[in-house]
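Every protein chain of the complex appears in place save one, which is left out.
First chain written, first letter: the chains are A and B, and each begins at residue 1.
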């Protein structure tokens, strides 16, 4: 099943030159590989290993989580809103699943 | 050649430790009825683990304590674990019987001669999450108590 990714800018429409917080939330269990199920079996590890953030064609952050990042993880960055443009998020997890999501940053 | 294979199997079974020969995987957890049967057959202490969905303290135990290598090894070597959802119909009845009020609760029961309440001797109970090292110490303590009262395998 594809992983849902939500991207939010705060403020939603920053003024040029202001700081904008980029909040990315992925619906992913981030199984650490150490959790026991109801039968005492260890649930195999499956977490996002790579999440790249690309703004206007330039990679601005390469996030490398481990099983130490919580389920349904939040990834938040801060950047200066210099120009409007497209923000793209790509990810890969241990189970081999991958995908991407985009959002447009508009200036006030 | 079949005879040789058969001989090999016989020798293999003879060499295997009891737990494996019985076909009981002590590394996993069982429903209460099954766990109590395994405990009776093996003479091991049954650890009844009461948990509930959405309880952060059970989650903490499941993710970082019960899965810890040392804890998992101690459980596999010396105990039979009964996994009980306290909100299931069976869990509600068992929690009344064993007076477990919340989760996580760990009740340690040693199989004894007799029927009804005297069939099990309670060796201890723990309520609430705990750090790994503390839980491991508590397991060793219970294991030693069981050894002192009923004889059995060395704890360590």
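Here, contacts are C-beta pairs under 8 Å (C-beta built on N, C-alpha and C of every residue); 3 or more make two chains touch, one makes a residue touch a chain.
Assume contacts and distances are computed from a predicted model.
Novice: Looking at UniProt, which of "Thiosulfate oxidation carrier protein SoxY", "Putative spermidine/putrescine transport system permease protein", "AtpZ/AtpI family protein" or "ABC transporter related protein" names the chain we cannot see?
Specialist: Spelling it out: the chain absent from the display is recorded in UniProt as "Thiosulfate oxidation carrier protein SoxY".
Novice: Which listed residue (B:42, B:63 or B:83) would be found touching the missing chain in the intact complex?
Specialist: B:63
Novice: Pick out which of A:16, A:74, A:95 or A:108 touches the chain that's been left out of the picture.
Specialist: In the complete complex, the chain left out is touched by residue A:74.
Novice: Which chain B residues touch the hidden chain?
Specialist: Residues 52, 54-60, 63-64, 68, 86, 101-105, 127-132, 134 of chain B touch the chain absent from view.
Novice: Hey, which chain A residues sit against the chain that's not shown?
Specialist: 19, 32, 34, 53, 55, 58-71, 73-80
Definition applied: only the chains that are shown with their structure count from here on.
Novice: Quick one: chain A and chain B, Cα centre-to-centre, how many Å?
Specialist: 40
Novice: Enumerate the contact residues on chain B facing chain A in the complex.
Specialist: 27-30, 51, 62-64, 66-68, 81, 83, 85
Novice: State the interface residues of chain A toward chain B in the complex, per the touch definition above.
Specialist: Its residues touching chain B are 32, 34-42.
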